[in-house]
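A single protein chain has been omitted; all remaining protein chains appear in their positions.
For chain A:
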Amino acid sequence: MRLSDLPKGAYAVVERVEDAHADDLIAQRLRDLGFVAGEQVRLVACGPVGADPLLIQIGSTRFALRRAEAARVTVQEVA
């Protein structure tokens, strides 16, 4: 599933980050920030309007990602 489809409060493990187009700097940046296979993430909070942006915790860091950014990350939800 995509990180943007994760329910609030749920944990997941990153599978990969997909490029939305060739030379996708945003996808590259996500990888640099630690969105790489095997990392655990959690959806901490959602913005008040349209549940956008998303607050994702990875390691000890929280990142605010817009839905379009989070949709680049494929994850496996952890029960």
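By our rule, a contact is a pair of C-beta atoms (placed from the backbone, for glycine too) under 8 Å apart; a residue touches a chain by one contact, two chains touch by 3 or more; residues count from 1.
Keep in mind that, in the parts below, contacts and distances are computed from a predicted model.
K.L.:
Can you work out the missing subunit's protein name as recorded in UniProt? Choose among "Peptidoglycan-associated lipoprotein", "Ferrous iron transport protein B", "FtsX-like permease family protein" or "NADH-quinone oxidoreductase subunit M".
P.N.:
"Ferrous iron transport protein B"
K.L.:
Provide the residue numbers of chain A that touch the chain removed from this figure.
P.N.:
20, 25-26, 28-34, 36, 44-50, 52-53, 55, 57, 59-66, 68-69
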